[in-house]
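Quick notes on the structure that follows.
Heads up, one of the protein chains got dropped from this complex, but the rest are sitting where they should.
As written, the chain order gives the labels A and B, with residue 1 at the start of each chain.
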Amino acid sequence: MDVHARAQDYTESELSGMIEDESELTAGVRIVPGRSYGFFTDTTVCIGCKACEVACKEWNNLPADNVGLSGHSYDNTGALSANSWRHVAFIEKHTGQDGAPGVRSTNKTPYQSGWLMLSDVCKHCHNAPCLEACPTGALFKTEFDTVVVQQDICNGCGYCVPACPFGVVDLNTLDGKAHKCTLCYDRLKGGLEPACAKSCPTDSIQFGELPDLQARAEKRVEQLHGQGVSTAYLYGTPGAPGATGDLGHLNAFFLLTDKPEAYNLPSAPTRPANRVAPSLAAGLAAVAGLALTALFAFNRRS
Amino acid sequence: MTEMKASTLGPEEAPPAPPSATGGTLGQHREWQGPTYYGRPQLKQAPFNNWVVGGYIFLAGLSGGSAILSALADWERMEGTARRGRYLAMLAPTLGSMLLVYDLHTPQRFYNMFRIAKSTSPMSIGTWILTGFSLFGGLAAGLQFLADRMPWRRWPRRAARAASLPAAVAGAGMSTYTAALLAATSTPFWAATPRALAVRFGSSSIASAAAALSLGERPGPRQRALDAVAVAALAAELAAASGQHRQVEQAGVSGATEGRWGQAERIGATGIGTMLPLGLHVLSLAEGGHPGLSRLASWAILGGGLMLRVTTLGVGDVSAQRPETSFRFAQPDNLPEGKPRRRRLAAR
Partner (left out) sequence: MRTMEGIVTILQESRFQLTDDAGVSHLFILGHDTLGEPDQLEALQRRQARIRVRYTEPRNLIGLVAHSVETTA
């Protein structure tokens, strides 16, 4: 077993207090303000246990909503929302090896069954559209390079909701504020690994410093390719699908084995703020032209 | 157990090809034909109340346009028109602001809008445009009121004319920033046509203002001049609408326009709100100004202006709700050509 040397300091099962820099033990990374942190979600090892969803709700004191069954495989959460900041997607593949729909294949590539599972989360985009759209400054970039809504500033205008290209940010009409994953901002400040990553039993969700995670992810893709899973690719790393349209990289990125759309992710999202200038310029030019026309019409009135 | 290798695959079972982002299921102009997640929406629709926000966008355009036309009218010695325009421009700062605050989900914190100014957020830009517009427009209207009360004094009228100029500049922003606000989202129908939408909103604003001012005029040269402005604005709006529809189709998101909102847009905003008044005004002007036709056309323009804003919001909601539309919009062929960063790198 690969155990961090510092684990030797804690031989008792009962601890007298908080472990300092606990993330060093649980995630192998020390949390230092000023560095970039994120999630690497490796969907090939996700088993759909939803521990991440539960851990998130427990830590963040989020209520359960949409009580009932969706009929969509094991997914009764449905989507990321104001009350669900982790969402495990379940995709049952009903296509046989020859591509025939409705037929389960009897032969699979290694490490893949007829199931695809993915624990979805806020991507904490580099050029975050929600942050760029926020007119109050409630959304901000933290010292850990993550994107958080400050609840004491948000006035519930709701503009961040359509701004998000991933459909993550949601407005809670009960408290009138926008909500989304904070990448456990409070835990990071206390030196703790985010709740979802810490609870993940298969390390499908890995927390760490972004450059480390990206290198780890590249290696994992190579490994999978070597094992015959040629469909494995990264989503959200620089230059990959998901990190398109000037969004920059995504701090929470994924390893996928099917089209992004199968997981309810867009292939080529764009940065909405890039549309502000062309839109304003075209509109103002049209209004200026019509104003000149009006001046002419008023001048030549008869 | 990690020793399972590719060789365990039978020779006839070649590993599937890596999924390309486009996936080959993408036909030009067609909707997304590939997989969706149980047909669930991929995006969240804006939590705006379409009639409240649409009403504000309409009032912002009407007021902004009025400020512009009243400044121009003053310049051309149409003092009655200028006067009515200044009063009309107060609709957005008063009723419009109330609608905006009403649509907030924590309205008691509306003042947080004034914490910052952010160029990437059209809502922040708009906050400051509305603030400037309220200031100068309010000043112009107040001075106009003084001028009306003290016709023997010259300075209030002159000062009102001076205040009209910055109000008109802010008015141009008021007529168009709302389109930039919608375009700078990930909602496919709005994001697909940033320019055409802004031209459409801007032209509709001028048309609405001309229509409202025309309704306040007696039949005569001034009304004909305003109706001529409306004709020009409606022609521009129609051109922008056709451009918008073409681009929406090219981006593959026209599926969102097939429902009721799309129908309301075609019939209410384009048909009754643009084409009909364009025809009526042309008929009226050909006759040297027909008061009945002019009035009917003006009301149609105002109704159409409101419908344009409300239906644009509605079709946008539909486009965000349909994964076939949002996935199609987020395909590589819809990426802006030559991302700025790439261009810079290539230039080095």
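What we mean here is this: a contact is a pair of C-beta atoms (placed from the backbone, for glycine too) under 8 Å apart; a residue touches a chain by one contact, two chains touch by 3 or more.
Since we're looking at a predicted model, the values are computed, not measured.
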Given A:G38, A:P129, A:G156 or A:G283, the residue that touches the chain left out of view is A:G156
Of the candidates A:K50, A:H87, A:K177 or A:R271, the residue in contact with the absent chain is A:K177
Contact with the hidden chain, among A:N60, A:S73 or A:N127, goes to A:N60
Omitted-chain footprint on subunit A covers residues 59-67, 83, 151-152, 156, 172-177, 186
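What we mean here is this: only the chains that are shown with their structure count from here on.
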As the complex stands, subunit B meets subunit A at residues 2, 4-10, 13, 15-19, 21-23, 32, 34-38, 40-48, 68-69, 72-73, 75-76, 78, 103-107, 109-110, 112-113, 115-116, 118-127, 168, 172-173, 175-177, 179-181, 183-187, 190-191, 194-199, 201-203, 205-206, 210, 221-222, 224-226, 228-229, 232-233, 236, 240, 316, 320, 323, 326-327, 330-332, 334-336, 339-341
Interface with subunit B, subunit A side, in the complex: residues 70, 72-73, 75, 78-79, 89, 91, 97, 107, 109-111, 129, 132-138, 153-159, 161-171, 173, 175-177, 226-233, 241, 244-246, 258-270, 272-276, 278-291, 293-295, 297-302
